[in-house]
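Single-structure report; data block below.
Note that one protein chain of the assembly has been removed; the remaining protein chains are unaltered in position.
Right after this comes subunit A.
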Amino acid sequence: MSTEIAPETGSAEQAPGGAPVREPQAAAVASGRGERPDDGSFDVTLRIRRYLPEKDATAYWEEFTVRANRTDRLLDALHTVKWEIDGSLTFRRSCAHGICGSDAMRINGRNRLACKALLKDLDPAKPITVEPIKGLPVVKDLVVDMEPFFASYREVMPFLITGGNTPSAERRQSPEDRARYDDTTKCILCAACTSSCPVFWNDGQYFGPAAIVNAHRFIFDSRDEGGAQRLEILNDKEGVWRCRTIFNCTEACPRGIEVTKAIQEVKRAMITRAF
């Protein structure tokens, strides 16, 4: 194991000004040297699985200790590392508010969005492990190649399919019909579900939960006419029947989508349409 020396070890001697502390200016003055005002900030160690192909052919673990606030998320700690300690640390993020789906990663062994994972909820007393999501090729550090994931997504035709003339006004739908697929409209394509699935780890050809969720969104939309076609696509050896109801996806989804439920509904739709 190559243990590179963590640039900061987070000792109590560390001057508060040098650490990434972002507390209000009005914080109480420390009563003595080496003591901090009690602003609720704390040291947290990130144990990050790094992979820098241009430097080293193998992945390794590296630890960084940073100062964090009560309100900080893992993404803030990653920013501190990247901006103040080691600029080579690579990860994706865009919105930083749980809506773009860029920063799914494996945090303490479970898929989460770094921007939605509060450090104080992750037991910061112990090092927090951060790894790229599983089952997709790692490009660099926490960045994986999402292309196989999006290829499956494209295959289920995630767009409205209709026949006949386009209506001159909007396509109307009752609130009940809209509610039928409401849950699966919430997907942000972060891949937390697909990369939490043991079936997907072992067989990258499997469509994966996210593609099925997005097929569900149209299959159960009363305005859509491509349902039969999508069911046909998913009635494949690598389609919905690969699902073993392991529920890792449901547990991982940062949008709270009942992913396994959606997959089961697609399976049942296939059975009922076949007879």
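By our rule, a residue touches a chain if its C-beta (ideal position, glycine included) is under 8 Å from a C-beta of that chain, and two chains touch if they have at least 3 such contacts; residues count from 1.
By our rule, contacts and distances are computed from a predicted model.
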Worksheet entry | "ABC transporter ATP-binding protein", "Succinate dehydrogenase, cytochrome b556 subunit", "Phenylacetate-CoA oxygenase" or "RNA polymerase sigma factor SigK" - which is the UniProt name of the missing chain | "Succinate dehydrogenase, cytochrome b556 subunit"
Item to complete: Write down which of A:185, A:229 or A:264 is the residue touching the left-out chain.
Response: A:264
Worksheet entry | Residue in contact with the excluded chain [from A:129, A:185, A:222 or A:235] | A:129
Worksheet item: Which residue, A:39, A:155, A:236 or A:251, contacts the hidden chain when the whole complex is considered?
Response: A:251
Fill in: Per the touch definition above, residue among A:42, A:61 or A:150 touching the missing chain
A:61
Fill in: Missing-chain contacts mapped onto subunit A
1, 49, 51, 57-61, 106, 108-110, 129, 131, 134, 138, 196, 198, 244-248, 250-251, 258, 260-261, 264-265, 267-268
